[in-house]
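Every protein chain but one is kept in place in this view of the complex.
Presenting subunit A:
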Amino acid sequence: MATRKKVLLKVIILGDSGVGKTSLMNQYVNKKFTNQYKATIGADFLTKEVMVDDRLVTMQIWDTAGQERFQSLGVAFYRGADCCVLVHDVTAPTSFKSLDSWRDEFLIQASPRDPDNFPFVLLGNKVDLENRAVPQKRAMQWAASKNNMPYFETSAKEGINVEQAFQTIAKNALAQETEVDIYNEFPDHITINPDSRNVRNDNCSC
């Protein structure tokens, strides 16, 4: 039997309805953006193969329904996740406010082994739009307060930062996956410093 098992990373995208979860997923996997997506009902996923540290892994990215009413469905899909991507719309403050509840809900439903160190990544989507309402600083502070989760400002429409964000997601998910693995091939937990290179127009020194 193969000694090096193929790695499947399960990534869950969460966030309010209409923040662009489906678009982000499709932009990353298919390099496409269309404004034809309907509201996601149930769940869908796409897979993509990526190289992470010279290792070929397959990301299974799960896109879920955005209305919190559907959270009860979560448990079926969240189980076995390796990374959770929280998305908010930088033009919609409410979507930012609900991040806490998404995060909590995920931790409850997925019940990962080590909830404190479970990898989350925060994406602030739709930065291409003019009417921005969630300041970058605010998002960064929030991300920093939650175990220093990486924060990216993305635009699924323009493809801004999407690739970088998912690369980080893959890395962190792999770190999580291998930590769980008893053979522990990748002992180093990879933490990305959010302010060093991830955020585009970095005007904050914290």
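The criterion applied here is as follows: a residue touches a chain if its C-beta (ideal position, glycine included) is under 8 Å from a C-beta of that chain, and two chains touch if they have at least 3 such contacts; residues count from 1.
The criterion applied here is as follows: contacts and distances are computed from a predicted model.
Asker: Tell me the UniProt protein name of the chain this structure doesn't show, selecting from "Small G protein signaling modulator 1", "PRELI/MSF1 domain-containing protein", "GPI transamidase component PIG-S" or "tRNA-intron lyase".
Answerer: "Small G protein signaling modulator 1"
Asker: For the full complex, which residue in A:87, A:134 or A:165 touches the chain that was left out?
Answerer: Counting the whole complex, the residue in contact with the absent chain is A:134.
Asker: In the complete complex, which positions of subunit A touch the hidden chain?
Answerer: Against the missing chain, subunit A presents residues 1-2, 6, 17-18, 35-39, 41-45, 47, 49-51, 56, 58, 60, 65-67, 69-70, 72-73, 76-77, 93, 96-97, 99-100, 131-135, 137-138, 141-142, 145, 204-206.
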